[in-house]
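What follows is a set of notes on a single structure, which appears directly below.
Only one protein chain is missing; all other protein chains are in place.
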Amino acid sequence: MSILVDQDSRILVQGITGKEGLFHAQQMLTFGTKVVAGVTPGKGGEWVLDGKVPVFDSVRMGVEVTGADTSVIFVPAKHAMDAILEAEAAGISVIICITEGIPIHDMMRVRSYLDNSQTRLIGPNSPGVLSPKQAKAGIIPGNIAIQGNIGVVSRSGTLTYEIVYALKHLGLGISTCVGIGGDPVIGTSFTDILEIFEADPFTEKVIMIGEIGGTEEEVAAEFIASQMTKPVYAYIAGETAPGDKRMGHAGAIIEYGIGSASTKTESLHDAGVIIAHHPEEIPQMIMKSLGLVGSDIDQ
Amino acid sequence: MSILVDQDSRILVQGITGKEGLFHAQQMLTFGTKVVAGVTPGKGGEWVLDGKVPVFDSVRMGVEVTGADTSVIFVPAKHAMDAILEAEAAGISVIICITEGIPIHDMMRVRSYLDNSQTRLIGPNSPGVLSPKQAKAGIIPGNIAIQGNIGVVSRSGTLTYEIVYALKHLGLGISTCVGIGGDPVIGTSFTDILEIFEADPFTEKVIMIGEIGGTEEEVAAEFIASQMTKPVYAYIAGETAPGDKRMGHAGAIIEYGIGSASTKTESLHDAGVIIAHHPEEIPQMIMKSLGLVGSDIDQ
Amino acid sequence: MKLHEYQSKQIFSRNGIPIPQGRLASTPIEAKQVAEELGLPVVLKAQVLVGGRGKAGGISLVKTPDEAEEEASKILGNKIKGLPIRNLLVEKAINIRQEIYFGITNDRLAGKPIMIASGEGGVDIEKIACTRPDKIIKVHINPLLGLRDFQVRGIATEINLQRENWRKFLQIGKGLWQVFCDIDATLAEINPLVVTNEGHLFAIDGKITIDDNALFRQRDLIDMRDLSAESPEEIKARKFDLSYIRLSGNIGCLVNGAGLAMATMDNIKICGGEPANFLDIGGGASSEKVSAALKIILSDPNIKTVLINIFGGITRCDEVARGILTALGNNNRNVPMVIRLVGTNAEEGKKLLLDGNQITANTLFEAAQLAVQTAKGVKA
Partner (left out) sequence: MKLHEYQSKQIFSRNGIPIPQGRLASTPIEAKQVAEELGLPVVLKAQVLVGGRGKAGGISLVKTPDEAEEEASKILGNKIKGLPIRNLLVEKAINIRQEIYFGITNDRLAGKPIMIASGEGGVDIEKIACTRPDKIIKVHINPLLGLRDFQVRGIATEINLQRENWRKFLQIGKGLWQVFCDIDATLAEINPLVVTNEGHLFAIDGKITIDDNALFRQRDLIDMRDLSAESPEEIKARKFDLSYIRLSGNIGCLVNGAGLAMATMDNIKICGGEPANFLDIGGGASSEKVSAALKIILSDPNIKTVLINIFGGITRCDEVARGILTALGNNNRNVPMVIRLVGTNAEEGKKLLLDGNQITANTLFEAAQLAVQTAKGVKA
């Protein structure tokens, strides 16, 4: 089935009257996810998306009126810290922050604060969470995946879509796909999600898509080696990335020689993870492990 | 016996080479309390009090070398916030802050931080904790009390000594005397200590000495009414204090009509607390309750 | 330490909180000139550190320059609750559509700053608290995170502020928080914050109280202290690091410890007397300090007797006795003293005082009884 969100999740969209917020709220609704409220300060009382979703001035009011439990944040970077803290204060249990470009000092303060909170933050700079037939909370296209038993966790967006889409073409389905975000400081780590997948009865295999920068994948490797029983497949993007240059994502940078793809790949390999050298190899490997030939369904 | 500290407590004195710190460390040693370490940055390696107590540059080192678990702070007000946080970071479990005059903004920050910590802070502006035959952590004179089953909790210093001393004169002993401190923002409240006394098998009665300012006594009254089974005696100082004037203690001020002695006395009375109208009345009342005549032993 | 309205407004303005145009005047002529410069009508406001200025005639709306001069001379000649009026704030009059209360103080119980607002400002917040408690909005601020925008917007909603003013209100709220933090305030209050017919927001009146314990790091604020609001005795006491508050009774009190000092005063009252002061000499006081303290007490002409109550812990009773003797050497009034010394070196102290002509007591209650009798002229 799914982790983090499911068909009962009641989604509140922060920044719902912005271009992006409105578009993706519509996509979520179309997918069948319960988008119960939107928040834009100063626009409380309006209704959007053909009168289907009420807009509130604050998350607190949205939660009080609609019972929202999950927030998806699309507000501009300079207001994102405030938006996260507002959601936490209103009692939201899962916050998914799509916003890219939040200052790292803001995120360090948010993280230090959330360390003592029950609220889970996914992202920022996350594409969100998608669980076929269950819920779409974020911007991952709803039609690229089918339901199944593979859990996917990734630091990136379109690269993940690519892999999930390739799985679908081979008839392989996913339980949940979680984008943890491409920023250097994020609320939920690879390890956190791997732990949840390990405990999730509906997930049988896990795909992990890392990239250069930081040492998160190395920490995840330690967790996999010591705690995980389910098979893990991994691809680390950025084998060809030069040092000291930020590759698009704020977090994708090799600094002081730390964070190269080869180090990560090596750690994961040593932890028993099956390593793919290019993304499309993963679906093929899974087919092989199932004793099936990796023939594309419709390509 | 005692709460918060006992004969096994290993005391570290922050600011031990200052005049006050040194004097009171000596008093604690004389009492028989284990003063195992002192801290004064820049004086690590020295020994004080006839070579009995080693001085360290940091609390961390003091704790590592001596296993100190309780800290008594005498450092100047401007460095006190730092001293408290240093003790917490070093794993001290009970911090007793004697320092008076710490800016309230510092204390609000400390309190907000300690809310998520296991460490207990007593004070600031506290005379400390005294438990006859067990431990003396702070500046309460060791010879003014005898061991017994009365718990004492107070916002003030000498006024408390007065009452404890009067108890002694009538042969009445105390389990522990806790000075929670005369500042408006303190680490441990009346209610916290009442809760501990209520649970302490060695405490049978409790004396609470409040004063004007704030609404701490009113909150304690609610706790007493709903949770306490042991008899509580109270005296609230400041019946004659004018409004809007700070009576010595930073916390002793009636503001906006809030914090008068009469309101507190009334709340406590309604909660079933036995109210004394002047401090020396309390020992008499206790004697009466025990069926004894309140005749002074040596006065 | 309390700041005057004009001082508070200077600080508000520096932190982005809009205030009416205005200037200080200390003479009627100056008030007239300022009024002419600003353009009439103007409001004249007495700068005194007590509440209830309006009712006491300390505020006046004037429409002509001559009226400004005339009213200014009336107000400047007056006293409010005993305090002289040295300065007037002359401000351009502003029309008022709504009056809001907006302040930050510290919540002692929570140990956190608390932002308080009400859509029914202009009067004392205590009055609103009594009569319309539902009209008061309170929001705790986590001092480690600081005030958050969403909290201020939440307040704006609760007090039914019109949406077009939210942005300005947010700016004022953030400015107020800045003030509260930057200058170690224990109170930063705008009352009223007014909304004009044109939709502008102005802080019409303001109060700031600074944490005395933080003045060591707020050096440039110390100069703002208005000594005229304090008695010379209080100023002298501060110099000796003594806590002294003059009251209206006739029994002076000299005690070590704030709680014990209050208890001593309470005992006097119970015994039918009236304390003349609160005085705490602190812990471990030197004879010089004790002597200075006693001199301050004796400078009060109402004093009939002095009760000295010392519970010696760190404080040494013999040191206190020495201070008493020094002060008494200059005591021409021969005020009788009731002295109670207990604890550290009490016997030595008592011995030193034997030469003098003092009444000694064993318990606090006894001391209070003796002091009250003495003050009433009853021979002990």
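Just so it is clear, A, B and C label the chains in written order, and each chain counts residues from 1 on its own.
Here is the rule we go by: a contact is a pair of C-beta atoms (placed from the backbone, for glycine too) under 8 Å apart; a residue touches a chain by one contact, two chains touch by 3 or more.
What you are looking at is a predicted structure, and each value in this text was computed from that prediction instead of being measured.
Novice: I'd like the shown chains that the missing chain touches, ordered by label.
Specialist: Taking every chain of the complex into account, the missing one touches A, B, C.
Novice: Can you list where chain C touches the absent chain?
Specialist: Interface residues of chain C facing the absent chain: 144-145.
Novice: Which positions on chain A touch the chain that was left off?
Specialist: Spelled out for chain A, the touching residues are 23, 77-78, 101-105, 107-109, 111-113, 139-141, 144, 154-162, 165-166, 182, 184-186, 189, 209, 211-216, 219, 235, 237-242, 245-252, 256-257, 261, 277-280, 299.
Novice: What is the set of chain B residues that contact the non-displayed chain in the whole complex?
Specialist: The list for chain B reads 41-42, 44, 57-61, 79, 82-83, 85-86, 89, 109, 113.
The criterion applied here is as follows: only the chains that are shown with their structure count from here on.
Novice: Taking each chain's centre as the mean of its C-alpha atoms, give the chain farthest from chain A.
Specialist: C
Novice: Averaging only over C-alpha atoms, locate the centres of chain A and chain C and give their separation in whole Å.
Specialist: 56
Novice: Using mean C-alpha positions as chain centres, tell me how far chain A is from chain B in Å, no decimals.
Specialist: Their C-alpha centroids are separated by 50 Å.
Novice: Nearest whole angstrom, what separates the Cα centre of chain B from the Cα centre of chain C?
Specialist: 28
Novice: Can you tell me which residues of chain C touch two or more of the remaining chains?
Specialist: Expected reply: 142, 144.
Novice: Provide the list of chain A residues touching at least two other chains, using ranges where the numbers run on.
Specialist: As it turns out, chain A has no residue touching two or more other chains.
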